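Apart from one protein chain that is not included, each protein chain of the complex appears where it belongs.
Here the chain labels run A and B in written order, and each chain numbers its own residues starting at 1.
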Amino acid sequence: MTLLRARALSGGYGRDTIVHEVDFQVSAGECVALMGPNGAGKSTLLRLLAGILPVRSGVVELDGQPLAAWRRRDVARTVGFVPQLVNLAFPVTVHELVEQGRAPHLGPWRPPTRRDHEIVDAAIARVGLAARRQASVASLSGGERQRVLLARALASEPRLLLLDEPAAALDIRHQLDLVEIVRTLAGSGVGIVLIAHDWQLALRVADRLVVIHHGRVWAAGAAGEILSARLFREVFGVEAEFLNGPDGLPVVVPRLTLGDAGLDPAAAL
Amino acid sequence: MLCVRTHTRRCGFFILAVSIACAGPQGRPGLRDQTGAIVPSGPATRIISLAPDVTELAFAVGAGARLVAAPATADYPPQASHLRRVDPGDLESVVALRPDLVLATTAGNDFRFVARARALGLAVCCTDVTSFARLAEACRLVAAVVGCEPRGTQLAAELGARVAALERASAALPRRAALYVAWWEPLIVASPGTFHDDLLLRAGLANVAPGSGGRYPRLDPETLLDSRLEVVVVPDEPDMRDGFTRLLSTTAGSRLRARALRTIWLPADAANRPGPRLVDALAALVLAREREP
Partner (left out) sequence: MRRGADALLVAALVGAVLAALLWGGSALSGSDVLRVLAGGGPPEARTIVFGLRLPRIVLALLVGASLALAGAALQALLSNPLADPFLLGISGGGAAASTLAVVLLPPLAIALVPAAALAGAALATAMVWWLARGPLGPSPTRMILAGVAVNAATSAVILAVLAMASSPRLPGALAVTMGSFASASTEAVAWLVPYILLPAALLLHHGRDLGLLATGEESAAALGVDVGVVRRRVFLAAAMLCAGAVAFAGVIGFVGLVTPHICRLVFGQQPRRVLPRAALAGAALTVLGDLVARRALAPVELPVGVVTAVLGVPFFVVLLRRSS
């Protein structure tokens, strides 16, 4: 069942159009990884899908209805967005930040109920930060902060979760934790779209990959369908080879070619 | 100087005599004061004055015995020094003294205070003396609100006669370009349309202050170096003397130093208070000019 569908989607910041006519879809229980070089427009596309960036042309449909027809609150209850960073101009504790995730379910005057507190605590425990519940977010490491932001999105009990480079600062143990959380959520019917740079992580966590290049969809499909040397050469400018990993997933091995970049390896020594 | 002192003694005696004669009048009609506001009718048995000049006016029209409070600066006539002191900015103290009439002036009282006092239901009579003619009106006005009208008319007539005589005396003097200096640093002068300006005019001086910039505009100190300016008229008080001494040692004061610009010092209490003694200031000015035209 398609959860989110975008047709001929274009958009950007200011006068620039960064995303051009992108078709995209994600189903319930499916995890899609957005890949692509820096500046390709992955973050922009994610924000367009989340409804937090206005669409220039094209349409984004959630549950078959265009986003514009949805009430803001209902979208917030359905879609969870995890940014990379949090603004810490004012100190805020882990618990307070994750509690913000309950906002779409609360009115402006209603305080959180017992159930809300339980959901918040469960989300904090899920990302392994129960011991740091009252800590100031500013005192956490980059990776811990990313986990708090994930917990906040989890607390809003979304049916669709959009994550902007959630693994960027995570150590390998917590990267695997993230994979586990995502797979479990997918298993319970939540649709997930995440931006990743690490191919091994993406291959582990995603059912489908979508490669964005210059704001357009360059390729979309399962790993087996789209992984090719041509992909890496044309999109990333990198020579790559593929091996079969011990768990059955392909392993991408880029070749270090200093000479191609115009650098003389002998002169570097 | 002798002339002025005798006059003052005569006035003082007169005031004393008349204040016994005009005791305890009851009502007054509703009147407009000199700012155009209505002073509601009513008794005037407990009067509070908020400035030295209206205090002197009150005594001059014979209502001195009915004053219950005056500001600390009200020191004339001598009986005024014995009055209870009130701060002209403290509305609570004024209300607490239960006045049925409050006398104020535009020369020194904050108009917002006057508005607030009126809003609380106090009867406030505000004078706005900008010339000797207005001073005469003020005498009649204050006399009317305290219920001593005949005395007011009489005082106005006396003052008018003295002013006319002094004007005649100064007619023979050469007309010189002058400024009335209210403050040295910054240089603040009296513009046309103020009672200080009328003081200069009746003494046969031409006020060269600009007409724009309000009643007491700030001027460039260079004005004192203008060769067309011949006389500055200054109130004689310690702050002004200090400022004058400091100015003498600067470039702006060079004409003052060289006596090319003549300084006439007037008794400060008479010159700065638009009350009955303003005529004494005029007399002093004319005298000084007669001595050295």
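Methods note: contacts are C-beta pairs under 8 Å (C-beta built on N, C-alpha and C of every residue); 3 or more make two chains touch, one makes a residue touch a chain.
The shown structure was predicted, so the numbers you read here are calculated from the model rather than taken from an experiment.
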Determine which one of A:Val79, A:Ala206 or A:Ala219 touches the chain that has been left out. A:Val79
Could you pull out which residues of chain A are in touch with the chain that's been left out? 13-15, 47, 50-52, 72-73, 75-77, 79-81, 83, 85-93, 96-97, 100-101, 103-104, 106, 108-109, 149, 152, 156
Using the touch rule from the top, list residues of chain B that touch the missing partner. 35-37, 87, 89-93, 95-98, 106-108, 110-112, 114-116, 119-121, 182, 188, 213-218
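In the analysis below, only the chains that are shown with their structure count from here on.
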Averaging only over C-alpha atoms, locate the centres of chain A and chain B and give their separation in whole Å. 82
